[in-house]
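Here's a structure for you.
Here the complex is missing a single protein chain, while all its other protein chains stay put.
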Amino acid sequence: MTQPKDFGFDADAALLRDTARQFLLDQLPTEALHRLVASDHDPHRAPTNNWNPALWRQIVELGWTTVAVPETAGGAGLPLVALAALAEEVGRAALPSPFLATAAATLVLRQCQGAGTRDLLGEIAAGRTATLAITPRSGAWETAACDLYLDNGKLHGSAWYVQDAAKAEVLIAKAAHRDGLALVAVPVTAAGVELVPDSILDLTRDQAHVHFHGVAVDTAQILAAPGAGAATLDAAWPGVLTLVAADLCGAGEWLLQTTAEYARTREQFGRTIGFFQAIKHPLVNLMIQLDHARSLTYNAACALDHEPERAPALARMAKAAAADAGAFGASRAIQFHGGIGFTWECAVHLYTKRQKHNQILYGDASYQRARLAELLFGV
Amino acid sequence: MTQPKDFGFDADAALLRDTARQFLLDQLPTEALHRLVASDHDPHRAPTNNWNPALWRQIVELGWTTVAVPETAGGAGLPLVALAALAEEVGRAALPSPFLATAAATLVLRQCQGAGTRDLLGEIAAGRTATLAITPRSGAWETAACDLYLDNGKLHGSAWYVQDAAKAEVLIAKAAHRDGLALVAVPVTAAGVELVPDSILDLTRDQAHVHFHGVAVDTAQILAAPGAGAATLDAAWPGVLTLVAADLCGAGEWLLQTTAEYARTREQFGRTIGFFQAIKHPLVNLMIQLDHARSLTYNAACALDHEPERAPALARMAKAAAADAGAFGASRAIQFHGGIGFTWECAVHLYTKRQKHNQILYGDASYQRARLAELLFGV
Amino acid sequence: MSDQAKQDRPEQAEFRAQCRAWLAANPLPEPPVRLPQSAIEIMHTAQLEYLRDWQRQAYEAGMVGCDYPVASGGAGRRDCQLIANQEMQRAGRPFLPNILGLGMAAPTIQIHGNDFQRENLLPRLFSCADIWCQGFSEPGAGSDLANVQTRAERYGDGWRITGHKVWTSLAHFADWMILLARSDRAHKYEGMTYFVVPIKANLGKTVTVRPLIKITGETGFNEVFFDGLEIPDHYRVGEIGQGWEVAQTTLLHERGAGPWVTPSSGRGGDPERNIADAWGLLELARRSPRAGRTAADDPVLRDRIMQLIIRQEGSRQGARRARVPALCDHPQRIPLQAKLVMSEIRQDVCALAMELQGAAGTLSIGDANAPEGGEWALGYLNSYGVTIAAGTNEIQRNILGERVLGLAKSK
Partner (left out) sequence: MSDQAKQDRPEQAEFRAQCRAWLAANPLPEPPVRLPQSAIEIMHTAQLEYLRDWQRQAYEAGMVGCDYPVASGGAGRRDCQLIANQEMQRAGRPFLPNILGLGMAAPTIQIHGNDFQRENLLPRLFSCADIWCQGFSEPGAGSDLANVQTRAERYGDGWRITGHKVWTSLAHFADWMILLARSDRAHKYEGMTYFVVPIKANLGKTVTVRPLIKITGETGFNEVFFDGLEIPDHYRVGEIGQGWEVAQTTLLHERGAGPWVTPSSGRGGDPERNIADAWGLLELARRSPRAGRTAADDPVLRDRIMQLIIRQEGSRQGARRARVPALCDHPQRIPLQAKLVMSEIRQDVCALAMELQGAAGTLSIGDANAPEGGEWALGYLNSYGVTIAAGTNEIQRNILGERVLGLAKSK
């Protein structure tokens, strides 16, 4: 198979993206975001989970959660480049929401064969929130690494670094079984589920680790049978990486444009500081990096639909490029804002911290390149 | 042991260095260097070896070859930081000469125990030239890698990447023997020695590979007995790396100062181009890199005299820093000279090519850092 | 069927099949001499004649200038040049030697020239009957191109040209030059006029070409001195005083934005071609010994190879994205990056290739033991030609910062 010239970004996708951008500009301007997530500046504050559930209900009505759900399961089944473009807008707004976690769960569910999968996808399309619970305490991103065990129909153990856990209604949990890895849907309200929030740097999301104290699982909850979990997760993984890359690109673009705007207006030495190549050239370098990352992100998203055999390598490329661009942009945005960029009141820090989180999430740039090299060198 | 505050750079060393700098400025100004090495611009020319033996005789009279030879062997036995400072001046002048190769051989000889060692050191002090023949065809820099064999008193095989071979009178050859590696002194005029010049990028030196067709070796030529060669070479190695680092620093400083001078005088847009931060800031970055490399080079040289147990790590640091600074400076010097920097007539290319050679020689920056990591992590 | 072919419209598919059939049926003889890495390094007549003959054949087969109107010597096709380029590359054919004509002179003349120029000059440009060069830079007008001092003075109905151009690639073979000259000293930007001028016909008379030598030791670029060359007014391209504006079209193409602005023209520098391809580093690494294994086993070098492959693919996918307006925030943002990005990737690829080679990286072109004949080292040095020419990359960054990000002008 080969990719369409336009990455599959058709008129429907463009409408969805444009609507989303305007919606977020209207509903969550930067000042509102700052009020929402940054009211408590104490670095020693308890773990927080600041978001706007009313906004989320509107988002569900706009159909964002249907985008990646197949039409057969009651979704819109749009090309995945539309989902990537949506994730980019979410990043651009630094939106605190269960969008990314639910979209990642959706991508995993699309690969699942278990009996309850279709119903759960339909529920997600209708607004139910979900997140992946797949990472062990060590933080290893590899599929095989697991601290959660499925034994005699019960889950024991824990999952760590669960994204937006406090906003999720269902956990898509990876569990080790004697026959191999399984994937299981677990409502957060199930008996024996204990959610422990983490204190994290990123103010625009929450994170937790989850202990499973003998949580009972019935057949309908098995999304991928023991032994099938690894292949299922691996098939979904390029999509999950692409989502994070898209968020990084969107937030990166916000940082670029915001810093450029500052450089167009802030005066020193009788000139706007954008005059100085010490500002101008790094911003251009950032623009180039972001453009590469964004192009690679669309390419990876399109590959998921059209040439899945290439998607693993292309998604690693996208995440690596986006993580590097994200880190570089976050750093330059603070530096070029000068003193004001070092203050809590300047929204740059919200984006910087989100970029740091996404840079790390599911493996930073050098991690992605090491996996990419294995694919390209065949070892 | 601990290092003296001044790196051991005493008045004698300073006098030697200052005299050397002035001597090279007088005797080999850049235009003379260009005439000497760059008269034939054909990229397909035969291998060349352009240098000035008369200048070399003056250098011997100035005592440069005595610096690293111990007083007991008829040398001056100066602190090794003096040798590093001298190598820096050689790099600054991009001097085509057997200086570096002979100095490297001297450092190896200082570690040798063989009967003929002292005499050979004395001959070197008096002006005999030498070079190391220790690298296999693969170009491996590791001590154990060897394509030359000592068997029944005869040498068979080859040595590659022999520096300034056409200028050397004696080869200090590493040879594999059934009892382990040995080091052997072989006159280039010995029967069975076949020297094949390489075509290389660097116009300021020559390089060759040498075939040994059953070259007879007597006991007096054995500098390190079979089995002792590896430890001998390893002990000398930090010094050899430090020499190359010093050459890189000196040539790097020439590129910095020459480019800064161009930036102070070349006008575009009604200003000298040094006004533009796109020129100014990279030059400052280069200056910082060179200062780090130079400080680390003195530190490594001083360690050889005062704390040899730390010298292996410190020399890796110096070579790594100097190789990176050398490559960066060479690149920016061409770029910032613009069109003129792309021409054969501009001397920048002589230094750029020398930097490329030294960057590679005995391992580039990432190679050095990998070895350094083994030392620091203990694996 | 290739990936590229899958995306063709029917008329494109038909054209592609024609190209492919012709290329299969008409193999090129082996070159009689080593060919240089690109057209601007052509040193010898034997190289030129071989390549010129190849371009003529390609033109006659309809693969050069095919998107231009028939009146200009083209075939009046639409979006077919890229296909011809792809097929020529796929068949392993060498570059077309008249790169400066195809890449810069032709689109400028087509857009800003007059009928005389289009009808008389372009067909011979496409067929390689005439070689073209570009006379923009001067000793005092490099990055600051608007400081051009070469004079164009009125003389009867024509113009008299006096001045000094530098870094003029291919001038030693050129029949024609596109020239930016000063027709009015009182105005900087409004005082320039653009011409086409005959070079070879006036050599030894009012035109002198002096070869310059590159850092590689290759020749191929020159100084050109004009000592009162007289040309008729219909050699003028665009209006008097509009030279700067016309030159922008040339520069846009020189900097690689051409494919997005006007019909692509079979030049070597477009995003479909890359002399130093980052993907080539994979194989080089596998063959290069390092620390007892190969460079492909060294994770630090693997990481750096991946960085370059990612940058190159980012740039290629960017070229694709630039054609999808809905996915671009600003129409010039990607096109204006092309020359900057491609030249720096090429430079970094060549530098890394030299590092991968370890000790063998010291060897130069012609050495029997140099990996791939020493072409990487030569490519490394030549890469500076591209990071410096057509406005240094520092100037490119100014342009991007000012035109796309709206920052204050740095000069």
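Which chain is which? They are A, B and C, in the order written, and residues in each are numbered from 1.
Basically, a contact is a pair of C-beta atoms (placed from the backbone, for glycine too) under 8 Å apart; a residue touches a chain by one contact, two chains touch by 3 or more.
Since this is a predicted model, take the numbers as computed values, not measurements.
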Looking at the whole complex, which of A:W64, A:W160, A:F212 or A:Y262 touches the chain that is not displayed? A:W160
Contact with the hidden chain (one of A:T72, A:T219 or A:Q268): A:Q268
Touch residues of subunit C, complete complex, unshown partner: 298-300, 303
Listed in rising order, the subunit A residues that touch the chain left out are 41-45, 47, 135, 138-142, 145, 160-161, 198-202, 207, 209, 267-269, 271, 273, 276, 278-279, 327, 331, 334-335, 338-339, 341-346, 348-349, 352, 356-357, 360-361, 364, 366-367, 369-370
Which subunit B residues would touch the chain omitted from the figure, given the whole complex? 2-7, 9, 14, 17, 85, 253, 256, 260, 263-264, 271-272, 274-277, 279-281, 283-285, 287-288, 291-296, 298-299, 317, 320-321, 366, 369-370, 372-373, 376-377
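Going forward, only the chains that are shown with their structure count from here on.
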Going by CA means, which chain is nearest the middle of everything shown? C
Between subunit A and subunit C, what is the gap in Å from one C-alpha centre to the other? 41
When the C-alpha atoms of subunit A and subunit B are each averaged to a single point, how far apart are the two points in Å? 52
Note: subunit C residues in touch with at least two other chains are 394, 397-398, 410
Which subunit A residues reach two or more other chains? 276-277, 281
